[in-house]
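Of the protein chains in this complex, one is absent; all others appear in place.
In this document, chain identifiers A, B, C and D correspond to the written order of the chains, with residue numbering beginning at 1 in each.
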Amino acid sequence: MNQYTRMIVVLVAISLAAGALLAFSYEVTNPKIQEQAQQALEQAVMKVIPGAEKMTTVEKEGMTLYIGTDNQGNKKGIAFKTTGSGFSGPIEIMVGYNPKEGKLTGIEILSMSETPGLGARIKEPAFTDQFKGKSVKDDFIPKKDVKVITGATISPAAVSKAIKSSLATVTKIYPVGGDF
Amino acid sequence: MLKELFFIIVSSVLVNNFVFSRFLGNCPFLGVSSKTETAVGMGMATTFVLTMTAVAAYFIQHYILMPFGLAPFLQIVSFILVIASLVQLVEMVVLKISPALYNAFGIYLPLITTNCIVLAVALLIPLKNYNLIESTIFGLGAGLGFTLALILMSGIREDMEFGDVPDALKGPAIVFITAGLLAMIFLGFAGLVPL
Amino acid sequence: MVKDFVNGLWGENPIFRAVIGICSALAVTTAGQNGIAMGLALTFVLTCSSILVSILKNIIPSKVRIPCYIIVIATFTTIVDLFMKAYFPALYQVMGIFIPLIVVNCIVLWRAEGFASKMSLIRSIADALGMGLGYAWAITLISIVREILGSGTLFGIHIMGANFTHWVIMLLPPGAFLVMGILVGIMNMITRKPVKNTHCH
Amino acid sequence: MGEYKFITTSSPHIHSGESVQRIMFNVAGALMLPAAAGIYFFGLRALVLIIITTLAAVLTEAIFQKLRGKPITVWDGSAVVTGILLALNLPPGLPLWMAVVGAAIAISLGKQVYGGIGMNPFNPALIGRVFLMITFPVQMTTWINPVDGTTGATPLQIMKMQGVSTDYIKLFLGNIGGSLGETSAFMIILGGLYLLYKGYIEWRIPGFYLGTVAILSVVLGRDPIFELLSGGLMLGAFFMATDMVTSPISRLGKIIFGIGAGIFTVIIRFYGGYPEGVSFSILLMNAFTPVINRYTVPRIYGEVKVR
Partner (left out) sequence: MLKTFRGGIHPPYNKDLTKHKPVETAKLPDRVIIPMSQHVGAPCEPIVKVGDLVKKGQKIGEARAFVSAPIHASISGKVTAVEPRPHPGGGMVMSVVIESDGKDELFEGINAPKPLAELSPDEIKNLIRESGIVGMGGAGFPTQVKLSPPPGKTIDTIIVNGAECEPYLTADHRLMVERPDDVVLGLEAIMKATGVKNGYIAIEENKPDAIEAIRKAIQAKDGIELVELATKYPQGGEKQLINAVTGREVPSGGLPMDVHVIVDNAGTCAAIANAIKTGMPLVERIATVTGTAVNEPKNLLIRIGTPFSEIIEQCGGFKGEAGKVIMGGPMMGLAQSVLDVPAIKGTSGILVLAKNDVVLSEQSPCIRCARCVDACPIHLLPTTLGKFAERGMWTEAEEYHALDCIECGCCAYVCPAHIPLTQLIRLAKNHIMAAKKK
């Protein structure tokens, strides 16, 4: 076997071995990864819709909506994802909405990269809880009807703005007072 | 569209500078920031390779990995191999077409393969769902941000030669501290661009 | 053999003495558990790669050895990446792209090329473990400092009292660089040897 | 006559008599003007803050030099200037221990790690300030209203959040919320003019800095007078951008420095997350200074122009 063939053979062999090993690892981990993602999503939905135990996914007008139901099959609310542009990156928010009452049922910050100790405090219940029971007809203006965090004004504003603007679409699909 | 591209550039150069805020490319940042001349050469070479990598990563992701469902597990391997061969290729081409250019930054090319900015840019492009032009600009911006960091640091380090840094802090320690102060300053750009 | 192991832990500690592979050491070290997790991830890749490189050292032609090493390293990195995504999603989210970036972490290639490709299997394993754990304790130390000052906690447990004012900078990039610089300085003082920065290649 | 022993040092044999110490104490003296305004508006608390910060700065310098076994040179007055400047950049109500941390950081990381006076790449007082701003953001943005002692916002914050301007006279005299020594444009200008007159600062940096901010404000449709008088701009332009150690040495370099600082200040103020960008801008230009120095070597007398 001359030098070059040997080089090629070794490279190909290693590549094939690596590919096989990776494909195998992927097969092993993939179901678990999918499961994790699904679990995380469900957890977030349950959290923003109190009383929900199950969820169904619907696609309407380009939006993905999660309808939460309890064990008896009673619809408890709608959840949807929205993204705001924060101080140092996007903020992903899960929002729970009850069309019947025209109120929010809760929000949850899914991911963000705001300043720790400052903007990052939008994750804390002290901030998120104020949206529970908030009328969707409110203005969502920081310092007016949304409490802000000392030292950080941009992150709460970004959250409020993102919720308000996506509510505009959602309330068209599921108008206030209507069924869902 | 133009606005978005502008934001990508400003973001990767100033707001989220790859060295000072994303912690990438620290090894070459430490290694080649002692002289402004080498800093400029390294910066230029890296920017060039980064821009090309961004284009290559876009095509590989969208035309090879995704269509065949290989993305989740072959991404890393394929990107790193592409980067390594790209650097080799660039080195050969530059040597062929312009020996002068090769002398200017050719010596830095082999160091670029292990510059984690390159792989990071390749990995971030699919993550951020950038289109082709955005990807190119992102690569360019990353390179320019890295170059800026290198030039600033090299200027300070050249001046530091005349200073009297305590023995214990000589070498990487004072570079880290200076990088920390620079990172602090770059935080001033936080919130500049709606990302 | 013991010497090889200790070398990485102290004498040639990748973070504090050789000062390489520091990107991740700066990026993920906002909390103690991140430091441990990243340290173990790197140790895994480093050890597996070293084993393989040491075994294959006589088979791989020297001209293609770098591409081969890279494929080996990239493979193990991807495995870590997939497993962390599957079993530690929360940690994975914090580490971000710094898990895949282990591929270009200079420590791995440095040891593969500089040690494992020349030494016996046993010595290579000792060296890889030493280096990996040396990296791990170093970045865990950085993480602890940043966590205590930045969040007032140690491995998530509040230790600084309720009235503690968080030093926000510690959780941000400048804090990482500053802590790193000061710790390298302190290490220099302890060993009374100026640090020698090993270049990647 | 022949038995005299003469000193045979090299020419020149006379000296201007200027010294680093004299420069530093003159700057410190000029700083007393805005400091006085701060004490007048914010009360005794401001005085205590200035004293504590200055003491901490001097002490840190002495300790650092002692540890390094170097001669202790706190009498050159540079640490005093850093201490006072830092105090003038702090909210009057800042907890004292934080001010001490700021002063210690300013002198240690900002100055002594580089070898002390003359070798620091960044303005130490600003390093201290920005460190505190990032470390303790809440406390560093809690402003006291000089009228009633309640907490309030600075004119720039009010502008950023509500788009409301503040009365020019108030801005000029300093009867507003803000850092201890940055509110009274009048006193700062007075101190700046004194230093200009004495030749301890150079007009180009503050001139081009303020000019750039004013012009950009007009171009971008803002009120230039408001932008000039509010925030730390005046204090920064006259007392911090002009720091000799950290600004370029050539005339052209100083002009570039001033314009650059102006541009970054406007960018951060108008588009950034922080309401104020003076500290960051000056520090950023400090970082650029070595590069500026490198590329603005003046054309020497008789240098043949490169064709």
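Criterion: a contact is a pair of C-beta atoms (placed from the backbone, for glycine too) under 8 Å apart; a residue touches a chain by one contact, two chains touch by 3 or more.
Small disclaimer: the values here were computed from a predicted structure and weren't measured.
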Given D:74, D:215, D:245 or D:263, the one touching the chain that is not displayed: D:245
Missing-chain contact, candidates D:23, D:144 or D:180, resolves to D:23
Residue of D:29, D:43, D:93 or D:118 in touch with the missing chain, whole complex considered: D:118
Can you name the residues of chain D that touch the chain not displayed here? 1-2, 4, 6-20, 22-23, 73, 76, 78, 115-119, 202, 244-247, 249-251, 293, 297-304
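Following the convention adopted for this analysis, only the chains that are shown with their structure count from here on.
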With chain centres defined as C-alpha means, what is the inter-centre distance between chain A and chain B in Å? 31
Rounded to a whole Å, what is the gap between the Cα centroids of chain B and chain C? 21
Multi-partner residues in chain C (2 or more other chains touched) are 67, 71, 74-75, 78, 82, 168-169, 172, 174, 178
Please list all residues of chain A that touch 2 or more other chains. 18, 22, 25-26, 30, 87, 115, 117-118, 154
In the complex of these two chains, what residues of chain D are touching chain B? 68, 109-110, 112-116, 119, 121-122, 127, 130-131, 134, 264, 267-268, 271-274, 277, 279-281, 283-284, 287-291, 293-294
In their shared complex, chain D is touched by residues of chain C numbered 165, 167-170, 172, 174, 178
If we count contacts the way the header does, which residues on chain A are in touch with chain B in the complex? 18-19, 22-23, 25-26, 30, 85-90, 115, 154
